[in-house]
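Each remark here refers to the structure printed beneath this line.
One protein chain is absent from this view; the other protein chains keep their places.
Read from first to last, the chains carry the letters A and B; within each, the first residue is number 1.
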Amino acid sequence: MAEIRIQGVRKSYTKGTWVIHGVDVSIGDGEFIVIVGPSGCGKSTLLRMIAGLETITAGEISIGGKIVNDVEPKDRNIAMVFQNYALYPHMSVYDNMSYGLRIRGFSKADIETRVQRAAKILELGPFLARKPRELSGGQRQRVAMGRAIVREPAAFLFDEPLSNLDAKLRVQMRLEIQKLHRELGTTSIFVTHDQVEAMTLANRMIVMNAGVVEQVGAPMAVYDAPASLFVAGFIGSPAMNFLPGSVRDGRVDVGGGHLIALPRPLLEHAPAQVTVGIRPEHLVACAEGDDAFTFPVETIEALGADSMVHGKVGATPLVARVEGHAAPAIGSTARFALMPERLHFFDTVTGKRLAA
Amino acid sequence: MVENRPVLVFLRHAVLLAGVACVAFPLWVTFVASTLTLEQILTVPMPLVPGDQFWANYSQVLTAGSTRGAAAPVGQMMANSLVMALAIALGKIAISLVSAFAIVYFRFPLRNFFFWMIFVTLMLPVEVRIIPTFKVVSDLGILNSYLGLTLPLIASATATFLFRQFFMTIPDELAEAARIDGAGPMRFFWDVVVPLSKTSMAALFVIQFIYGWNQYLWPLLITTDESMYTVVIGIKRMIVGGDALTEWNLVMATAMLALLPPAAVVILMQKWFVKGLVETEK
Partner (left out) sequence: MEKRVVFRSSWLPYLLVAPQIAITVVFFFWPAFQAIHWSFLIQDAFGNSSQFVWFQNFQDLIRDEAYLDSFKVTAVFSTLVTFIGLAVALVLAVAADKVIKGAMAYKTLLIWPYAVASAVAGVLFAFLFAPSVGIVSFALRAMGVDWNWVLRGDQAMLLVVIASVWKQISYNFLFFLAGLQSIPKSLIEAAAIDGATPVRRFWTIVFPLLSPTTFFLLVVNIVHAFFDTFGVIDATTQGGPAGATQILVYKVYYDGVKAADLGSSSAQSVILMVIVIALTVVQFRFIERKVQY
């Protein structure tokens, strides 16, 4: 087990174009870190640089206090679970799991104990003699994890390991990975494009976009105070509503005759163009009179527990999440109150969250 | 990239360069020899840089052949080779295309029997039935003719399989749509199947052109008339036995002429060539 430090790490394939623009993160011993972002944001590349599968163009990565920039993957004491599992198709489950141990010269007895222990944790006992092609998707996923566990490495690296599973299995494996991490306590780095996985698994998450780290923090902290428009839109489902407007007299005119007051601490440095962010779940239905926000209902999506109310404020589309049976009729006027402490304010030009 | 050490990269290039050199060396020597006089070649070791006899040797073989061996002009032989290669390639494509179409798009008695008949021909290369086939051709009176050179080599199980395989991937909906539009089978064949098969045909053409151009045993058997020699046969006939007697400069010029057309086809149509090679062997 070890802590992993990433300092000023940059990556480019062709001179002058950076796919990763300098990442600084340090990951504590035993922490479960999720790197999340849309495809092409550089999250897998960052993970592969930690694994040693990609060269580091600039900066430093250290594992357990040792700089590993020029260390071969096999000597970094890490294990990786690949998106397509990368199981050796010609080897049995047992051989797949023990391959790394055999190469490292472990004794037969030691290998046996470790594999059996991992098989027990992952409930793979009955399948040890099978070939990967005779297993279901979920079982292959477990074998891939088993191969990582038996090595007892300093860190686990997961590269979108759940994206090839169907929705139900994905939920189940998510829980198992959580459980596994509680039991083993190994430092883990998990890459995904799925913000639900990130929210549920992470101790802390790293939100990346276009090769840049947008925010690092605990899931709820990121949810409560997204650092940028990108993070605000990426984390949370349905996505946060954005109402761009211009600031006049300490209030943001978001169109449709709606003015939203800027909190006092932000007033001083407020730019001219501000985007107000409101999560759909923070629009509260209210009675006539104390409403702050009204708009005609265009569409309703009934999801069972919740209903999504769609409409427009000025020209900007808006979604509110209400209790399943509480949806207003289409064509009627929806009335919502705003929760001032739940509003987010961003500089429209830079995309950054406004801070006092 | 795992372990992209400079040493390994260097080693890879070294191996490849050595491979390329070994493969190319015979070609280089052949080319050099085709530009020398016979006397220069016979001075051992022969020079390894081209001489000045390029035009002399090539025009000699193209128009008049060798003086000691076969005296047929290589120009004529190359024309024969071209006819043979084209006829075999195009002929194979044509008859395989229609027979695969029949087997895939029709149900008829004996369909499976015909399919197996074509399949079995895979197991009967010309080399194992040389003499009886020779006799058939001789009985038909087509020795020393283009017909005799090409017809027996035109049947092709591999080409039929390739097209059959490809037709199976054409969506059924296309045939259904064609039928609703009122197109008959031949209309469907010309308007849909043939245009869709173009890439397969191109790939097959490259492979079969080379196959036809490079035929050796068959033309060796049935061409006794020098005017019907193909260039591959012609070279062999120029070697008269005894190192020093053979006009190596002319033989090598002919060798260059014999290998350039198929090599050009491979290199210029590399994409089709690789596709054809991989697909005909499936």
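FYI, contacts are C-beta pairs under 8 Å (C-beta built on N, C-alpha and C of every residue); 3 or more make two chains touch, one makes a residue touch a chain.
A quick note: this is a predicted structure, and the numbers were derived from the prediction, not measured.
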Looking beyond the chains shown, say which of B:56, B:82, B:98 or B:202 touches the absent one. B:98
Looking beyond the chains shown, say which of A:15, A:133, A:168 or A:325 touches the absent one. A:133
Name, in rising order, the residues on subunit B that touch the hidden chain in the full complex. 1-3, 8-9, 11-13, 15-16, 19-20, 22-24, 26-27, 29-30, 33, 41-42, 44-46, 48, 94-96, 98-99, 101-108, 111, 114, 117-118, 120-125, 127-133, 135-137, 151-152, 154-155, 160, 167-168, 172, 175-176, 179, 184-186, 188, 210, 213-217, 220-221, 232-233, 235-236, 239, 243-244, 248, 251-252, 255, 258-259, 262-263, 265-267, 270, 273-274, 277-278, 281
Which subunit A residues would touch the chain omitted from the figure, given the whole complex? 51-53, 72-74, 78-80, 82-84, 86, 88-90, 99-100, 103-104, 133, 147, 151
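One rule holds for everything that comes next: only the chains that are shown with their structure count from here on.
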With centres defined as the mean C-alpha position, give me the subunit A-subunit B separation in Å. 58
